[in-house]
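Every protein chain but one is kept in place in this view of the complex.
The first chain written gets the first letter, and so on, giving A, B and C; residue counts start at 1 in each chain.
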């Protein structure tokens, strides 16, 4: 490219506007096209895995996949070109997702001779991660994640207790029920305890002895009750963040607990300096 | 009708009172009769679908359906007659429900010669929507819906994350378990992931490999924990509407949403007179 | 009984103290004996229904039942004797429970010749209602019931919406899946919709068609989300009642929202007259 550097920069600037921003009409169009491409791509991956559909429309799905893959490749290259520090993008979370979701189709060309089908299939399915790109379009998601991060420690402790409980209860059930009722090993019994405590209850393994059913009942009621704990934690956390108060103290009367965005103390009317 | 317009209007006014209001004795009677007719109609639709009952009481059910259909038809016509702008009613939500729930029985007369039974059955079942008319009689429902509308955005984001999670986890399980354990395609695996994450757990598809059971356990515990999120959102929303802030407006800057017990406006510092 | 009326009254007074109060040592003893008798009775009813146990220990269970029945009969008579207005007790909730839980054993004597076993068995099982007598001993239960009564209207509206939803979704699934997948009638499909929406998920009926599984997924996610509504209602209700504030206004500064039991205004320090 023999254009002067000035023009090149402005071209990059233009590109950056289209790709990374959504204020201009062309930027908005780019986003809409990308959104449709992502959703179509996920749909194709899912349909391809259905035997009867793949037998019938395999050709069409293959072509469509190539169109979308080339589209994503162009997007990937443009994203690299349009930022000042390309490596920052390449090694960012979305950069890796973008690469991982594009490359499998190309690899299928190279690996077509080999019959390592399982690995190939696994690689192709990486394209499903394209769905994570959708998260870019949700601003609310950040707020939700912050609320979760605040209750992270408490929820982790809760999950740890649930795990201890399931290991102990699973071991006890393994001793009581034994392999004739499907409790063939401790890991399998722990799996059953998790299925029961979380109130999922597949029914692929179910207690057969009266004592086993008694303990299973205790586990169920336990699971039914302790679900209140994470719920209570998150509810309290969200109630707190919603009251929208901060810990800033009034310089005059030292009252705290002001509404977020408050400019005057609700108690003495003094101005709050933020 | 050759009555003078004055009389016609007053007749329409009378009708409007009976049909749309519930203050007068005749208005109340109308509502009670309609309520019973709706409930009876739903019951008949349900009983008709039970083979053994239909064989025995098919005749009676048919006659009863005709009685109710004619009753609803009269109600529909009266509703059109009694309002000033009939089209407003016809194209309103309840207007469409009323038409859809009345018309199928008449269509069954026309279509009796044709053997398009599946379509006919589907049309007949539209009558079940009559149950939505019951919502008219619940005033509390509006308040509940407002509370839900406020937390709509957050719940939508949550559901979107659940969906992304289920698509990714379903794809992973499809790779691990394969078709020999019932995970025959990605859509089916995603269906399984939803069944597991929501703690429904039919057991029609259940993981067979140890690794699959490990991941299933993770999904269950995840599902057991993240149910706290919508609960927390709605709890916080309902707690908020109950306490903390009042609707008093500042006499100076007209800002609302003051903390309970606030003596000065948090925005302009003006004293609040309670 | 030829005792003077005075003595009879004091004897009745004594009895009332023992049976209805728990302050005196004999009153406490009476309660403990009764509690054990109720629990033993429930245990016997449950064990009697287990075929293998009934074959082995049927004789013993029969004798034990007679002992407990006679004990309850004596209690019933004493309760009638010891209150001033016996009919008030007889027709009270607990009076009816006491009678219903005592009488079946006597009826088994009369009906022994007839072979109407099903009815007899049903009557015998009424004794299980003795367990409701336990509720007498729980003072906390009243407080819980008050909290529930406050959120009764909202929860009823919620349940009504769930029911409407299940009837409509059940009908839709009946049309899509049909009898070949177990959706043999609308009532059965509605039953399935309830099983799914409440996240129970027996798996005795499960959707087989892709479209059915898609709708089932929607129902599950719906059920997983709307469980937040009753939880939110009750949480908000309990948070409100726990803040322990009342609507009483301070006679001096008219501040409301005082703590329950507060004797002085938290704002101006004026005495509150209760």
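The rule we apply is simple: a contact is a pair of C-beta atoms (placed from the backbone, for glycine too) under 8 Å apart; a residue touches a chain by one contact, two chains touch by 3 or more.
Fair warning: this is a prediction, and the values are worked out from it, not measured in the lab.
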Option from A:10, A:51, A:88 or A:217 whose C-beta touches the chain left out: A:217
Which residue of B:69, B:151, B:199 or B:225 touches the chain not shown here: B:199
Interface with the undisplayed chain - residues on chain B: 199-203, 231, 235, 239, 261
Sites on chain A contacted by the missing partner chain, in the whole complex: 153-154, 157-158, 160-161, 164, 167-168, 171, 174-175, 184-187, 190, 196, 199-203, 206, 210, 213-214, 216-217, 220-221, 223-225, 227-229, 231-233, 235-236, 239-240, 243, 254-255, 257, 267
Sites on chain C contacted by the missing partner chain, in the whole complex: 42, 45-47, 49-51, 121-122, 125, 128-129, 131-132, 134-135, 138, 140-141, 144, 147-148, 155, 158-159, 162-163, 187-188, 190-191, 194-195, 197-204, 223, 227, 230-231, 233-235, 237-239, 241-243, 245, 258-259, 261-271
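Here is the rule we use: only the chains that are shown with their structure count from here on.
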Same-interface partner of A-B, chosen from the options B-C or A-C, over half of the pairs matching: B-C
Distance between chain centroids, defined by C-alpha means - chain A, chain B (Å): 29
Separation of chain A from chain C, taking each centre as the mean of its C-alpha atoms, in whole Å: 43
Where chain A touches two or more other chains, by residue: 199-203, 231, 235, 239
